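One chain of protein is taken out of this complex; the other chains stay put.
Labels for the chains are A, B and C, by order of writing; each one numbers its residues from 1.
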Amino acid sequence: MDFSLSDTQQMLRDTAERLVRERYGFEERKRILAGPGGFSRELWATYAELGLLGIEVAEDQGGIGGNFQDLAIVLEAFGRGLVVEPYVPTVVLGAGLVNAAGSDAQKADILPRVVGGEAYLAFAHGEPKSRYTLAHVATSATADGDGFSLTGDKAVVLGGDVADLFIVSARTAGKAGDTDGLSLFLVPKDAAGLTVRGYPTVDGTRAAEVSLRGAKVGRDALLGPEGGAFPLIAQALDRGAAALCAEAVGVMTALNELTLDYLKTRTQFGVPIGSFQVLQHHMADMFIAQEQARSMAILAASRADSADAAARSRAISAAKVQVGKSARFIGQQSVQMHGGIGITEEYVAGHYFKRLTTIDRTFGDVDFHLTRFATLAA
Amino acid sequence: MDFSLSDTQQMLRDTAERLVRERYGFEERKRILAGPGGFSRELWATYAELGLLGIEVAEDQGGIGGNFQDLAIVLEAFGRGLVVEPYVPTVVLGAGLVNAAGSDAQKADILPRVVGGEAYLAFAHGEPKSRYTLAHVATSATADGDGFSLTGDKAVVLGGDVADLFIVSARTAGKAGDTDGLSLFLVPKDAAGLTVRGYPTVDGTRAAEVSLRGAKVGRDALLGPEGGAFPLIAQALDRGAAALCAEAVGVMTALNELTLDYLKTRTQFGVPIGSFQVLQHHMADMFIAQEQARSMAILAASRADSADAAARSRAISAAKVQVGKSARFIGQQSVQMHGGIGITEEYVAGHYFKRLTTIDRTFGDVDFHLTRFATLAA
Amino acid sequence: MDLNYTAEEQAFAAEVRAWVRANLPAETRHAVEHHKRLRKEQYVDWQRRLADHGWGAPSWPTQFGGPGWTPVQKHIFDEVLSEEHAPQPLPFGLNMIGPVIMAFGSKAQQDHYLPRILTQEDWWCQGFSEPGSGSDLASLRSKAVLDGDQWVINGQKTWTTLAQHANIIFVLARTDFQAKPQKGISMFLVDMALPGVTVRPIITVDGEHEVNEVFFDDVRIPKDCIVGEPGQGWTYAKFLLSHERTGIARIGRSKAELRRLKHIAATETVDGVPLIDTSGFREKVAGLEIELMALELTNLRMLAAEKHGQAPGAEANMLKIKGSEIQQTLTELMMEAVGPYALPFDPQAREQGWNGEPIGPDYAAPLAPDYFNYRKVTIYGGSNEIQRNILAKAHLGL
Partner (left out) sequence: MDLNYTAEEQAFAAEVRAWVRANLPAETRHAVEHHKRLRKEQYVDWQRRLADHGWGAPSWPTQFGGPGWTPVQKHIFDEVLSEEHAPQPLPFGLNMIGPVIMAFGSKAQQDHYLPRILTQEDWWCQGFSEPGSGSDLASLRSKAVLDGDQWVINGQKTWTTLAQHANIIFVLARTDFQAKPQKGISMFLVDMALPGVTVRPIITVDGEHEVNEVFFDDVRIPKDCIVGEPGQGWTYAKFLLSHERTGIARIGRSKAELRRLKHIAATETVDGVPLIDTSGFREKVAGLEIELMALELTNLRMLAAEKHGQAPGAEANMLKIKGSEIQQTLTELMMEAVGPYALPFDPQAREQGWNGEPIGPDYAAPLAPDYFNYRKVTIYGGSNEIQRNILAKAHLGL
C-alpha cells in the first residue's frame, strides 16, 4: 500500500501545474475558447513538447512509457485549469485504443503522430439511442469488396469536430444490445460517406455528430479482432471515466479553493460571509466530498488497466458515482454561496460548475454507474 | 375548496386534545405501559363514553355517523399524546371493515360492542413472507362441512394480543400473489386451532403472531364476498395508512414543539443552542417537513373513503411517502439536537422518535409506497 | 373540510381555460411550451389582452383594476395559465412596485403609473441589488441628493432582470448619510431614457442575456419621483419583498414542467425501455411529484387561511424554499433525462422560428442551460439561506 508519487509523477505534476498556472488564466482561457476551433493548437504543440501526449506510449514510439496513474496526474492539473484541448478524446481514448488493440503497423503509423501533436483522434461510439449502454450499437459494417462499408449515426463524439482520424464502433454481426459482433474501424475524417457536424458543448469544449453513409474502409482499417471489440470498448470507456474522475478532482479542488476564498473576503451585514455557521458547515461538507472523490479517483486510476475487467469496471463505476455525487454537491453549493456572480459568464465559478456538470453526464451518469456497480459482483 | 373544520370536528379536536392533555402526561403514559396489557382499559371506557370509538358508525348502531376526516382529527390528537390503546386496529381497521363489508346481522352484532368499548378487534392479514404486498396471502380457507377451515400464519398483527375478534384474510382460491380468491373471516380469539402469541413492539404498543391450524368457522363468519375481498383489504390498509399519517402529524408537531423549546432553553458555551445558525436552519427545515406532511395527511384523510380506488391508493401512497420522509427527518434531527438525552428512555423525545419510526414501517414503508404511487396512473 | 373545487370554482377554471385557448397567440404558446426566448412584444401583447379582459392584475384590489377574485380563484388562474403555456407574468410592475405605489405612492403616482402597469405600457425593472450588497440591502451605496427641484442619483445596480426591455426602474438610494443604515434610504421612480442611465448586459452561464447592470451618473429626476417619504425606502422595500414572495413558489409552472418531464422521459429509452419505466428514474420523478403535491396543498391551505383574514407568515418563506428547490430538481431531472444529448450547446435552437436541424431530440437544447440558469431561483428574492433565517427567527422565535 503506497500512495506516494513516483519521480516521474512528481515531474508530470509540476510540469502540468506550472503550465496551467502560467498559460491557463481565466482571461487566457476565454481567448482560447473564442479562437478558431475553440482550443489552442499552440498549447497542443507545447503539450507535445513536454511529453504530455505520449505518457502511455512506449518509448520506441516516442512516448514515455508510463501508466494510467501518470496520466491521471496530468488530468487533475488540467482540471484545475479547465483545459479545453481534446486531450481525453485523443490521448486517453484514441491513443489508448490504438495502444491496446493496434497492429504494429497501426501503432507505428498513428502513435508517433499523436505523441508529436500532429494528429487528433476521436472515439465515435455512442449513438442517438444508446444513451450510456455500451453495446447498444446499431451502426453496421458490412463486407464490401476487400473491406467494409459503414452506415450509421454516432452521437456526441467528444473532440469529433477536430479529429483527423475516427475510431468507429460498428456491428459486423448481431443486433443493437449484443456484446458479440462489435468491431472497431479506423476512419479518416475525409473518408467518403463520412459527415461531421461539429458544435460546442455546454462547458465550452467541442463534440460532433458523425454520420456514416456507406463509408468505405479497407480491411487494414480494422482495429483489433473482428466481432470481438466489446472488451476494448468497455475498457476504453472505463478509461475515459477514470480520466474524467481525475480531472473532476482537479476542478473540485480549484472550485473549493475559490469558494473558500470568497467566503473569507466577501462581506455582508458587516462580516465575512464565512463567519456564518451554515456556510461553514456546507464548506466542511464540500471539503469532505472533495476528499472522498479524490480517494475514489485514485482507485479508478489504479484499476484502469487492470487485467480483471469486472473488477476494473466495478471500481471505476464506484468512482464515477462518488465523483458524480461530489461534483454535483460541490458545484451547486459553490454557486449558491457565491450568489448571482456564481452564474455569470464573466466569473470562473460558473465555468467550473459547467465542467463538473458535463463530466457527470459523460461516459455514464450516477444512475448508470450505480446500477452497473450493483450488478457486478464484488 | 375548504380547509375549515366542521362543528363536529372542532368538538372532536377539543375533546381529544383535552383528554390527551389531562390524562396522557409522560408519567401517566409510563404507568399505562407498565400496567396489564400495556394499555388502559379505563381510558378505553372513557373513549367510548366520549363517542370516540364510534365516529364512523351509523347513529342507529350507537355511533355518531361521521367520516374519516373526523377520525383523522382524533388520531392527530392521539399522536400528540403517544396514545397506546389499540385504536387503529379496533376502530379504523376492524370496525371499518365490518362497516364496509358486514351484513346487517354482523354489523348489529359487532359495531355496538366496539362503540361501547366492549370488543377489541384486529385485522390479521400480513404474513411472514408478505412484507407489504397486499395480495401475498398464503393462508388457506378450505370448505369444511357448512363452513371453512383456516390454516396459515399471520405476522405482526397490530392489537392482536388483546383482540376478542380477528378479521382474518385467507385464500378460498388461487395462490399467494393473486388478487382474486381472497376472503375475509371473523374468527373469535377462543376459536379452536387459533393461537395468539402477543408481544410489545418497539414503540411500546402491542401486536401478535397469530397461527391458524385448521381453525373452523361457520359460513356466517364470512365477511364480504367469498373470493372477492381484495378491494376490501386494499381499502382497509389504505385507511390504516391514512390514519397513521394523521397520527404522525400529531407526533411530529409535538416533537417539533419539544425540540424548539429545548433549543430555546438549553445553553452551551453560555448561549441557548437555538442561537446557532445551523440548528436554526435544521429547525426551519423540520417545520417545513411537518407542514408538508400535514398537507398530505389532510389529503389522505379526504380520499380514504373515495369511490375511485386507484385515486384513493395513489393519494394515500403519496401521503405515506411524504409522512415517512418527514417523520424520519424530524425524528433523527430532533434526537440529534437533543444530544444524549434524546435517546434515553426517561425523556419523551425518544418515544416520539420510536413511534414515528414504527409508523414508517407499518402498512408499507417509503419505498413500497413510492413504487406504488409511481405505478398507479395519475 | 373539502379538498375538491366547488362547482363555481370549476366553472371559473373552465371559463379561464376557454378564454386563454381563444386568446393566447399560438406562436407565444409554442414558445413558452418549448422554452424558446420570448420577444418583448409577446410579453406586452399578452399582458394587454389580459388587461383588456379585466384580468391584467389578479391580485390587485378592484379599485385599481383588479378582478376581485378569491385566493383560490387566483390560484386556479395561475394554474390554468401555466397549463396552457401562457407567459409567466412579469412581477416587477404587477407584484412589486404596483402594490408599493398603491400603499405609499401619491394620488398622482397612482393615477399615472397603475393603469400603465396593467397594460404594460411601462416595462418596469428593479434597482435594488448592488455589487457590494446582495442579501444585505441595507449596505447599499447608491445615493440621491436633492438639488433644487431635482434629485441627483449616482450609483450602480446589478442583477436587474430584463432591464434591456424596461423604460422605467424603481431604485433604492441613500438620501441621509448620518442616519442608521436602514433609515437613510429612499425609493425613486426613474425614467430610463434620462441622460446618465446606462444599461450593461450580464451574460449568464447559460449564454443568455436576462440580467443587467444599470449605472446612474448624475441622473436628474423631478422631486416628485420619490415614493412616499424620504428615508422610508427600507420600509417600502420590505413591504415589496413580502409581496414578491406571493406566487414565487411557481406551482402552476412546476406542474406544467412536470408533465413535460414525464413526456420527455416517456420518449427517451434505455435499451429500448422508456426511461420513465426504469425504476430509478421513475421513482425520482414520483418523489418530486409528491413534493409538488404537498407544496400545492400547503399553498392552498395558506390561501384558505388568507381568505379567513390570516396574514401569510412563515408559509411565504416555506413556499419560496420548497418551490425553488422543486423548480431546480425539475431542471436537473430534465437534463438527466436526455443523457449525453444534454451536452450540445445550441443557442440558436432557442430562437422562435429557427428551423435548423436539432442536435439530438428537439427538446434537448434548452435543458442543460435551464439547469444552469435555474440555480438563480434559490438565490434571488432573498436567498434560501435568508429565508431560513427569517423562518427560524420571525416564526420559530430562535
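Basically, contacts are C-beta pairs under 8 Å (C-beta built on N, C-alpha and C of every residue); 3 or more make two chains touch, one makes a residue touch a chain.
The structure presented is a predicted model; accordingly, all values stated were derived computationally and were not measured.
The hidden chain, counted over the whole complex, makes contact with A, B, C. Contact with the chain that does not appear here is found for just one residue of B:Glu17, B:Glu56 or B:Glu209, B:Glu209.
The omitted chain makes contact with just one of the residues C:Glu9, C:Asp191 or C:Glu283: C:Glu283.
The residue touching the chain not shown here, chosen from A:Met1, A:Ala34, A:Ala192 or A:Ala307, is A:Met1. Listed here are the subunit A residues that touch the chain not shown: 1-6, 9, 69, 260, 263-264, 274-275, 277, 279-281, 283-285, 287-288, 291-296, 298-299, 302, 318, 321-322, 370-371, 373-374.
Counting over the whole complex, subunit B has residues 126, 128-129, 131-133, 136, 155-156, 177, 197, 199-203, 207, 209, 268-270, 276, 278-279, 332, 335-336, 339-340, 342-346, 350-351, 353-354, 357-358, 361-362, 365, 367, 370-371 touching the chain that is not drawn.
Residues of subunit C that touch the chain left out of view are 279-280, 283.
The working rule: only the chains that are shown with their structure count from here on.
Taking the mean of each chain's C-alpha atoms as its centre, the chain lying closest to the overall protein C-alpha centroid is C.
With centres defined as mean CA coordinates, subunit C is found 43 Å away from subunit B.
Distance between chain centres (mean CA atoms), subunit A to subunit B: 53 Å.
Mean C-alpha positions place subunit A and subunit C at a centre distance of 39 Å.
Subunit B has residues 277, 281 in contact with two or more other chains.
The multi-chain contact residues of subunit C, meaning those touching 2 or more other chains, are 385, 388.
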